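With one protein chain withheld, the remaining protein chains of the complex are depicted in position.
Let's turn to subunit A:
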């Protein structure tokens, strides 16, 4: 642990200024990921800027969509009646995330930017390209059961661990970002970057960029949606595989489809091939299976995580069936 200074700010501009001007300055929100990383010596900021005082912590409903403040706590968003009714995929993704204690503390902004759970990233006794660029990637030939099967590069196969971002992609959400150059919006789908040869760069945000809110367009609320995750234990664990499904129907015919997967990709992973296959067809058990089969297109296993490929297909299939109200049938 490197000594660092701590500043608390009261408005977004101050937060942006402090972070974009200084060297090694980072935001801290709920601190649930940051503190783990500080304690283990994975991150060593010189200054932490506490943004808990800037507001942006509520959910506001407008005619054309819902705005979730970046500082809103996971628990509050999960329990918000409009989120629960109109965007179950989001409520479900949050509701089963982490534990009640973590959900009371963690913010949605921080959730989107949580770092990978890759075992080597979190243990400073080993090399890791993401933590120390150029030091190597021991996960590729090591313990990688929780790592990604989609989007990996020869330099990094870390899985993006979070759930919320996956659900938000299925809800067409975008982020409000304030930065040194002013305000802009970023589609959640575009927030994270593939590792390529620079796995230490994870998001398209620049130093000083502050997420102030998540915007979910109302149109997504007209679709049926569901978030399904599979994990070793019943709760309090990141997903081995998850699926966020949001479908617009006319009768049983799929008019519009958003399908994304978590736990399996280096970023929250949009499954366009699955979406394309669904649109214009009647969703039944057979189609759910057919679509699920496409979920792992381009996937590659590294030994320990091979099982995520069949698991991903089955997770997507099951999530589609749930949205379509189709019983999975008796096990063979």
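Following the convention adopted for this analysis, contacts are C-beta pairs under 8 Å (C-beta built on N, C-alpha and C of every residue); 3 or more make two chains touch, one makes a residue touch a chain; residues count from 1.
One rule holds in what follows: contacts and distances are computed from a predicted model.
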Assign the chain not included in the display its UniProt protein name, restricting the answer to "ABC transporter permease", "Thiamine pyrophosphate-dependent enzyme", "Xanthine dehydrogenase family protein molybdopterin-binding subunit" or "Cytochrome c oxidase subunit 2". "Xanthine dehydrogenase family protein molybdopterin-binding subunit"
Contacting the left-out chain: of A:34, A:89 or A:146, that is A:146
For the chain left off this view, which of A:60, A:235 or A:252 is in contact with it? A:235
In terms of residues, what is the contact footprint of the unshown chain on subunit A? 1-3, 36, 39-41, 99, 117, 119-120, 122-123, 125-126, 138, 141-143, 145-146, 230-237, 240, 306-307, 310-311, 314-315, 317-318, 327-332
